[in-house]
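With one protein chain removed, the remaining protein chains of the complex are shown where they sit.
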Amino acid sequence: MTMHDTKPYEPVFTPERRAGLEELLKRYPTKRAALLPALWMVQEARGWISDTAMTEVAEVLGLTPAYVKGVVTFYTMYHLHPVGKNFVQVCTTTPCNICGAENVVKALLQHTGCGELGATSPDGKWTVIEVECLGACGFATPIMVNDDFIESVTPEKVLEIVRKYS
Amino acid sequence: MGFPHKPHPKETVVLSQYFGDADARSYAGWVQRGGYEALKKSLAMTPVAVQDIVKASGLRGRGGAGFPTGLKWSFMPKERTRTHYLCCNADESEPGTFKDREIMRWTPHALIEGCAIAQHAIQAEICYIYIRGEFTEPLRIMEKAIAEAYQNGVLGANAMGSGKRIDQFIHRGAGAYICGEETALMNSIEGKRGNPRIRPPFPAAAGVFGLPTTINNVETLAAVPHIINRGADWYKSLYLSNPKSTGTKLISVSGHVQRPGNYEITMGFPLKDLIYDLCGGVKPGRTLKACIPGGSSVPILNKEESESCILDYEGTVAKGTMLGSGGAIVFDDTTDMVYQVMRLAKFYAHESCAQCTQCREGTAWTVRILQRILAGEGTIQDLDLLLDLADQMTGKTICVLSDSCAAPVVTGIKKFRGEFEAYIKGARKPVMATV
Partner (left out) sequence: MPVSVPKGTTILEAAKQAGVLIPHYCYHPGLPIAGVCRMCLVEVEKQPKLQISCATTVAEGQVVNVFSDQAKKARQGVLEFLLINHPLDCPICDQAGECELQDYVFQEGQARTRYADYAKRFNPVEDFGPDILYVPNRCILCTRCVRFMEHAAHDDVLNVSERGDRAVIGIHPDKKLDHTWAGNVVDLCPVGSLLSKDFLHRARAWELDKTASVCPGCSQGCNVNLDTRNNVVVRLRPRANLEVNRYFMCDYGRGQYRWMNHGDRIEAPLLGGKDLTAVDWDHALDRAVQLVKGISGPAVTLVSPGASNEALYLARQVLGNARLQAAFRVHREAGEWSLAGVPDLALRAERAPNVAGALALGYREEFEAAIQTAADAGLLLVLDDALDGVAPEALQTPNIIYLGTRLPEIARRARVVLPIANVAEEDGTFVNRDRRVQRYFQAKAAPGMARPAWWVLGEILRGLGRGDTLSSAEEAFDLLAQSEPAFGGLSYAGLGVRGAVLGSRQPAGQPA
């Protein structure tokens, strides 16, 4: 799978971000160890991690683009494609599943206009995906909208949440 | 405290005392509540003396394996000739488990203090706190607390005026259950794929960055200040059943109970009381069907087993399961066990790191067979096949992820075979299970 930015590519690591990364590098004995944080910086800046961005990260940390790509594809929170303005992750693992998580998913797909999991809504505002355990099983069903963690979501509460972020 | 509920009289509130108390989050608030006294006390002791107290307390790892913590610390080299590391495992991802999240959300300084004491005990200047990527709120709270700890001289070049350097850094995960496995966690810190490593070498000899490392769970480390403050004897006396399982344990209860949440019990507490008394039992009109007592990786208990199971390391083993990370998933009689076993297998298939053949291929194959059964297209031979695959997936791989996939399959078929047969014989309406 190859996804490139629209050209021309603007480097993520501006002098300011570079300085931020330098601070992080002091925490580790190797440059490689700063890879996950560096990728988070890219995703924060761009919303996703393109092949070109991987090459940039590789150059900054003295790695190869392929190495970086192997790592990016391992961790499910890094986006290999652009996603909607509001990226929604719904936990559907067993404890949530038995408490009705699949109905929360249905309600989200309906109210956001995404239609199907992983697709971005026509207005570009929403992408909804199922994720494995979010670690809040006692508060079924937890969802994440971007970095916001929302507990105890029921199908009834979905519309209100969608309105809030729209 | 049965967070988010009021504490139940049968709980033993130690770690969870300040859950829900937002004032305990700040450095000032924590010090007001007696925080950092244990660290001060520890820094005045030799590392070995701290290890000995923790050894004597009987504290065992709360992440799943239940390995004696003090003994683990004692595996670290006695002489510090190279950098030593502590890794705090805050990659809480085991379905059914959400206790570490609350520790970090409400009592971040308890964790920082526990880490600092452990760092002193194993002579590790640096501690990485590995927090799973999805825990955005605990991450923010922990970051703030660590910054405060540096500002107040708890951490840094001269920790608590001891002349010793104690650094703590947060390393954020990015979505990978397997990074909760200690060697995968170390790889992830090193900027690699979160692949578990073959052992030997063991972490105490060659851990993160190839240097001596100890990895402890959040709950384990958070218990340490209490042990230092109140003594090994106090902690050792906290047991209701077997003296090999001491202290308190946070049990996360989820699923079909009236009051899901975290409950802190003394080791040896009956699972039955937890479900019926503390959590209010299942919903009215329903009955208990099954319980997975230790997080999704451990074998399933049926109703009778659940109601007679003692919650400690030995009591759970006696019932053929494990205490694991203490995540009790409760199922009532409305549960489709076939579907839920499939759902668990799907979790493991999704999270397999892809290294070992049995796990990479076996977890995915298991899901397909279970989905075929759910679709009404299974055969009786499929059940034997599932059991045989489970056998091939048990005890043969680098880590226990594939064993964890096999456990619910084996116990699901063994204890709820009728439900599987109902799908196979067409007695149950097929379910299209490709969620």
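Letters A and B name the chains as they come in the text, with residue numbers starting at 1 for each one.
Note that in this section contacts are C-beta pairs under 8 Å (C-beta built on N, C-alpha and C of every residue); 3 or more make two chains touch, one makes a residue touch a chain.
Predicted model, so just to flag it, every value in this text is computed and none were measured.
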item	value
Partner chains on view for the chain not depicted	A, B
Touch with the omitted chain, as defined above, among B:350, B:414 or B:428	B:350
Residue among A:38, A:54 or A:161 touching the omitted chain	A:54
Touching residues (missing chain, whole complex) on chain B	176, 193, 198, 349-358, 360-365, 368, 372, 385, 392, 395-398
For chain A, residues in touch with the removed chain	2, 4, 51-52, 54-55, 63-71, 73-74
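Rule of thumb we're sticking to: only the chains that are shown with their structure count from here on.
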item	value
Approximate Å spacing (C-alpha centroids) for the pair chain A, chain B	24
Contact footprint of chain A on chain B as seen in their complex	4, 83, 92-98, 101, 126, 132-137, 167, 169, 171-177, 188-194, 209, 252-256, 260-262, 296, 327, 329, 331, 335, 340, 343-344, 347, 350-351, 353, 435
Footprint of chain B on chain A - complex, ascending	27-30, 32-37, 39-40, 61, 63, 70-71, 74-78, 89, 92-99, 102, 130-140, 144, 147-149
